[in-house]
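With one protein chain held back, the other chains of the complex are shown just where they sit.
Chains here go by letter, A, B and C, matching the order in which they are written, and residues are numbered from 1 within each.
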Amino acid sequence: MLDVRTCGSLAEAAGLLSADRQAHLIGGGTLVMRAVNEGRLTEGTLVRVTDPAFRQMNLGGPRIELGAGVTMAMVLARGELAFLHPAARSIGGPAVRTMASLGGNLFAGPPYGDFTVALLALDAQVVLQAGYGGGRAVALEDFLAARARGGQGLVAAIQFARPQSPGDFRFRKISRVRPKGIAVMTLAAHLPRAGGRIAQARIAYGAMAPTPIRARGVERALEGKPLDAVSLQAAAQAALEGCRPATDAIASEWYRREVLPVHLARLLAGDGR
Amino acid sequence: MLELRKDLFADERDDTLNVVGKSVQRQDMPGHVTARTRFFDDHAFDGLLHLKVVRSPHPHARIRSIDVSAAARAPGVKRVLRAADVPVNKNTLLSLINFGKDDEPALAVDKVCYVGEPVVAVIAESEAAALAARNLVRIEYEPLTPVFDVEEALKPGAPVVNPTYPNNYFEYHERFDHQKLRFGDVEAAFARADIVIEHRYQMSPIEHAPTETNGSIAAPEHNDRYVVHTCAQGLFFSLGTTAKIVNLESNRLHFIGGTVGGGFGGKVDSLTEPLAVLGAMLTGRPVRFVLDREEEMLYGSPRGAERIYIKDGLMRDGRIVARYVRSYFDAGAYTRLSSYAAIKCTAHIPGPYWIPNVASDIHVAYTNRCPSTAMRGFGITAVDFALEVQMDRLAEAAGLDPMEFRILNAYRDGDVKPHRRVAKNTALIECVQVAAEKANWPLSDQARRQSSLVGGGTGARAEIPATVLDQRGQIGRPESRGAPATGTLPAGAMRIPLTKEPVMEGTRDGRAAPVQVPRYAPAPAPGPAGPPPAAAASRPAAPPASSAPPFYPPAPSPAPVAPPPVAPPAAPPTQHGAMRFSSVFGTRRR
Amino acid sequence: MAKLPVQLRLNGADRATFVDPAEPLLTTLRRGLGDFAPKYGCGQGTCGVCTVLVDGEPQLACLTLAVACDGRHVETASGLADGPDMHPLQTAFMAHFAAQCGFCTPGMLTAARALLAHNPHPTREEVVEAISGNICRCTGYEPIILAILAAAAAPGARRA
C-alpha cells in the first residue's frame, strides 16, 4: 500500500527521496495520482512538500527563479511572466493549471511537457537538491538528457534569464483540439536580436523526440542572420536535425516530420495561424 | 439553431396537440443542474467491495497457467474469480433472442483472443487494494499468431480467432458465410451501363467514449435477491444476460438503472453486471465493478471497423442502374452485435435511392481485437459514408450537381426497395431541397419541383425484378465464393410473408381516443401459409394523383435477361411471428 | 495501513472523515462524505467531471490527495444552489437545455462558477477556455457556452 509523507522542508523531502527508491515526489498530482488511480503505482511513499520555498517566485531581477511547485495558474497570475502565458495556458484546462507544477512538467513524457519546451528555449537551469545537501544548478537540456535514468535528485526550482524583449519569445503548440488539446508538436523560440540580426537564438521542440529538444540546426541557420526569407528557408531546411519523433495516437512520425518545417516557418515568420 | 418548417407535408399532420410538439422543460433537467441526479455509481453501500479484472496483454495466446495465490493473500482481498467460478461461462449477447451461438466467456478459459480480454477478477476492500493485488496475479501465456485484417482473416489457413466460428466468419442461415441481398441482375446491368465506378472505403473503429464509464454495483438484498445498480442501455437485456451467466432465476435479480451518463451503444454489452453479481453472490457483500477510462477506451467494445467496396453502373443521363456492395464488418474476437449489424446494413442498401438492380454481400469477420458492438448509427454510419462519397463521385462522373443527382435518383413513395418491400413515408427529396435552399446552393427549377409523393411506384419502380440467384460463399466451402449463378427467381417473387400489423394491447377505450393517435390498419386475416401472391404484395397503391407530371421519367425497365423461368428454390423454413431466430441465423447452443 | 483523519469545509459545512493515505479527494467526497456531485470519469485529469473548487480555485478531485485538503474549503456543484434557490448558472443551463445525460453537468457548472468568480463578464472565447478541460459527449458544447454567457449577464451570477 502507498503511504504519504508530508515534508515541511525541501531538504527533508530530498533526503527521503534519495534514501528510498520507492519514494516519489508528488507535486500537483497530475502525473502521480493518475498512476495511483490506474494501479501502476501501488507501493511506496508519496512525498509531499509544504515548504513555501517550493512555490516561491523571484521575479525582481533579470534572472527569474521559480520554485518547482509553482503552478501554471500561478504563472498566469503574474503579469511579469506574460511572455510565458501562452505556454502556461497550453497546459490542460483551468483545473489542471491550478494543480500542474513547473517541476512536474519536466517529467511529463511525450507528447506532454509543453511548458518545458518553453523553458528549454529560455536556456533554463534546473536547481536540483540531492539528499540533505545544498542545491546545484544544471542545464535543463542536460537534465532532460539524463531524465530517463532518474535519480538526479529533487527538482527544487527553475532559473532563467528574462528575455530582453518579450516579443523575442514565441511559443506555439500545434494541437488538433481547440482550445485544449494534446500536442502534435510544440515549438518555442527565443530570438534575441542585435542590430537586426539574430544572436544566440534558442529553438526548442516538444513531441519531436523522447524529451523536449533543442533545434540546434535551426539555431545555427539563424545565427547572425536577419529574420528574412533566406534565413527562414535555411531554418526550415535544418528543422528536422536531431528529431526522433514517435508515432502515437495523435500523429505519425511521418506527419510530424512533414509538418514541422511548416509550423517552424510560421512561428518564425510570426504567422498567427 | 433549429427552424421548424410546418408548411411541408402539412396535410399529413394536424397541429392541434396540447403538449406534444411543445418545448417543455425536460423532467430530468432540475436534477442534472443541481447534481441530484443519481447515476448507477451514486449509491452508498456499507461494506462496498471493489472488483478489478486482469486483462490479457496478448492479442492471441494460449493460457499456460494462472497463479492467483499471491493476489488472494494480498491485503484487503476478499475473493479472486477465475473462469471456473463462472456458472455459465459462455454466452452471446443476442442469445436472449436466439440469435447466433454462445461464443464468449466472461473470463477466458484456455486462450485469449484479444488484448484486454478479462482472465481473472480480484475483489477487495478498496480500489487501491484491488489494483495492488491485480499486479500480483501471474499468468503464463503461449503467444499464438494473431490476425487483424478482415480479408486476411477470411482466407483459408488464417489463424482461428474464435473457436465457435472456426472459419472466422459469422454463419448466416446455417448456409452462408455472409448475408446476401439480390434484386435484379447487377452483372447484366453493369455490362449495359455507360460508366462503371468501383471504390473501396474503410472506417476505422470508433469508441463511444461516454463521460460515465461502464459499471455496476451489485448487492445482496434482504429477500435473497440481488439488487444491481447499472448503466445498462437495455435493463432487461442486461438482467437476462446476467441471470444466464450467474445461473440465477431472473426474479432473483432486481436491476435499477434508467439514468445513464451517455451510452451511444456502448452500454448494451453487460460488460460488468455478471461479474459484479457473481462477486456479490460469492462474498455476500456489495460489489462495485467500474471500468477505468483506459479500459473504457480500449476494451469497452467500439463501433466495429467496416471495409466497404461499392460498384455502381451509371448511365450518362445520371441514372444509376446497378449497385453492388461487398462489405466486411470487423467483429473483433466475439460476435456481440455485429451479426445483427450486417442484417440492418443489408436492409439499408442501396441507401435512400431507387436503383433497379442491387446486390450485396455483407460479411462479419472475426479478428484478434476487442469485440465490437452497437453504436449510434449501428450498421448504417459507415455504409452511409461510403455510399455518399460514392454518390459524389458518380455525380462528378455524370457531370451533374450533387444535389440534382441525389434528387434524380432519390427513392419516392411507392418504390420497391431491394429487400422487396414498398417505400412509404419518404422525404429525401424535400430534405435535399430545403437544405439546398438554406445553404444558398442553387437548384434547377426541375429539381425544385420534384416531390417524394409523385413519380414513385410507377413502371419498373413498382416491380420486383427477375433476380439472379447464386450459392456463393457456402459455409466451410471457400471455393464456392466464385461459383456461377444458379438460377433466376421470377419477377415479383416473394418468400417472406408480410409482417402482421403492430401488436398493441390495453387500448380498451377505443371510442374515446383523446387526440390523434397512431393509425393502425386492421390486422390481416390469417391466410394460408407460404409466400403470398407476389403481384398483390409488391405492387403498391397508385401514388396520389398530381397535376404536375414528374419531370424525371421513370427509368426504362431492364431488358429481359432472365433465362426461361425455372422453379425458384424452396424457401428456407421460417417460423413467422415466433420469437425464434434460430431457423434463420443458426442453431443456438447452450 | 492506518487511516488518516481529514477535516475540511465542504460547501460551507465542517466535515471530518478518515482516509487512506493516498486516497484521491474524489473517493473521499463520494464514498466517505456522500457528496456524489463530482463524478468519476477518468481518474486521469482528462475529462473534468470531478471538477471541484478548493479554496475557490478549480481542481480535479481525482488527482487531488485528500490529505492535502485538510483544513481547506472544498466546494462542489451540490453547494451551488442557495438552499432551494438555484444559482443563475443553474437556471441558465436549464433555459438553454444545456444538459442531456447530465453526467458532465456538475463539473461544467463548477468550471463555469470558477470563471465567473474571476471574470464576471467573459467573452465567448473566455467561456470556451474555461470549460476546455471538461468533456461533454452529448451536447456539442454550444448550448453550454450560450448558457454560461447568459448566466454572466444575469444578476447574482458572481454569488459564491
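By our rule, a contact is a pair of C-beta atoms (placed from the backbone, for glycine too) under 8 Å apart; a residue touches a chain by one contact, two chains touch by 3 or more.
Here is the rule we use: contacts and distances are computed from a predicted model.
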| item | value |
| --- | --- |
| Missing subunit (named according to UniProt) among the choices "NADH-quinone oxidoreductase subunit I", "Methane/phenol/toluene hydroxylase:YHS", "Molybdopterin-binding aldehyde dehydrogenase-like protein" or "propane 2-monooxygenase" | "Molybdopterin-binding aldehyde dehydrogenase-like protein" |
| For the chain not depicted, the shown chains it touches | A, B, C |
| Residues belonging to chain C that touch the chain removed from view | 42, 44, 46-47, 97, 100-103, 125, 127-129, 131-132, 135, 137-146 |
| Residues of chain A (touch criterion as defined above) contacting the omitted chain | 176-182, 247-252, 254-255, 258-259, 262-263, 273 |
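Simple rule for what comes next: only the chains that are shown with their structure count from here on.
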| item | value |
| --- | --- |
| Chain pair with more C-beta contacts, B-C versus A-B | B-C |
| Computed distance of Cα centres, chain C from chain A, in Å | 29 |
| Chain B and chain C: spacing of chain centres that average the CA atoms, whole Å | 37 |
| Per-residue multi-chain contacts in chain A, two or more chains | 1-2, 36-38 |
| In chain C, residues with contacts to at least two other chains | 20, 22, 43-44 |
| Residues of chain B touching chain C in the complex | 1, 25-26, 28-35, 37-39, 41-42, 44, 48, 126-128, 209-213, 259-264, 290, 292-294 |
| Residues of chain C touching chain A in the complex | 1, 4, 20-22, 24, 43-45, 48, 51, 54, 57-60, 62-65, 67-68, 111, 114-115, 125, 128-134 |
| Of chain A, residues touching chain C in the complex | 1-4, 6, 26, 28-30, 33-34, 36-38, 46, 48, 73, 89, 92-96, 98-99, 179-180 |
